[in-house]
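Below: one structure, written as structure tokens.
Every protein chain of the complex appears in place save one, which is left out.
And now, chain A:
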């Protein structure tokens, strides 16, 4: 399958030492929902703007549907963008906004009118054509921006932080709606976001970026369960990270000595030696009064130093006698608090050996 967007060794240098984007290569497949995820300043927006044509790469090539787009201006590229600020033209009606791109393409007025109405229906704004943008809510303006981009039937739709300006409730609804919309129209979506929850719940594949480099490109589940490096493990979700030393390496298993915990045997393919990071997700561990038995269980004892109540779950922080803190997410499954623990209690934190992550980088 030829990629719909091929990014080949793209580098962007704004002058100076720091590279905004540093030799990034990745392929985006036709029809997928692709997310570029990373903290602010990681280069994700610059990469998106280079696909749109607003920034020129310092080196490398961008192919869209097999065509080299390096010297093609934004108005001649078969991609359209939904801007973070929506950029709905305030001096035009909703219908004129949506029809703008069609007018530029020379689509006849009667054809355009039909397509505009169709696009407005697609984004749940039928009959809003005669409104002015200042009569719309933020969420509605975003739908107009979506319709305006989709009406041109682009090969790829680019979305720059599409949900960041919406309030929490609306954001969640829009996540689902955008996902469904993408499935309906079948156009490749490329979304930039700093919100890992958004990327995980919406995208088919996510590229996690840091300092202009793609750290990992994987489907959401792989990204969460098998992060490739410490940065990704820490950036996506919550994580208990420990530094340890490989004390023994057998086939399919290594033993890591961690200060404050002791030796932990974890499954690991391939050889490993020296300093190494191991990690466990807080929700994969549990807290118990008695030491859990079982050959495949890792258990450490400590004192509860803090319990943060979040309604649906509680975050319990246990400090070992050697000063290492482990956080455990405990779901509040019943209404009556079953008093799993209190501040100052001695408790065992345990998890399944197989859930331990080994992070070489």
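To be clear about the criterion, a contact is a pair of C-beta atoms (placed from the backbone, for glycine too) under 8 Å apart; a residue touches a chain by one contact, two chains touch by 3 or more; residues count from 1.
We adopt the following convention: contacts and distances are computed from a predicted model.
Q: What does the UniProt entry say the missing chain is called, choosing from "Molybdopterin synthase catalytic subunit", "Acyl-CoA dehydrogenase", "Membrane protein" or "ABC transporter permease"?
A: Hidden chain identified via UniProt as "ABC transporter permease".
Q: Out of A:18, A:104, A:289 or A:308, which is the one that touches the chain we can't see?
A: Final answer for the missing-chain contact: A:104.
Q: Touching the hidden chain in the complete assembly: which of A:134, A:290 or A:312 does that?
A: Touches the omitted chain: A:134.
Q: Please pick, from A:44, A:115, A:152 or A:205, the residue that touches the omitted chain in the full complex.
A: Considering the complete complex, A:152 is the one touching the chain left out.
Q: Contact with the hidden chain only, please: which chain A residues?
A: Contact residues on chain A toward the absent chain are 52-54, 73-76, 80-81, 83-85, 87, 89-91, 100-101, 104-105, 132-134, 145, 148-149, 152.
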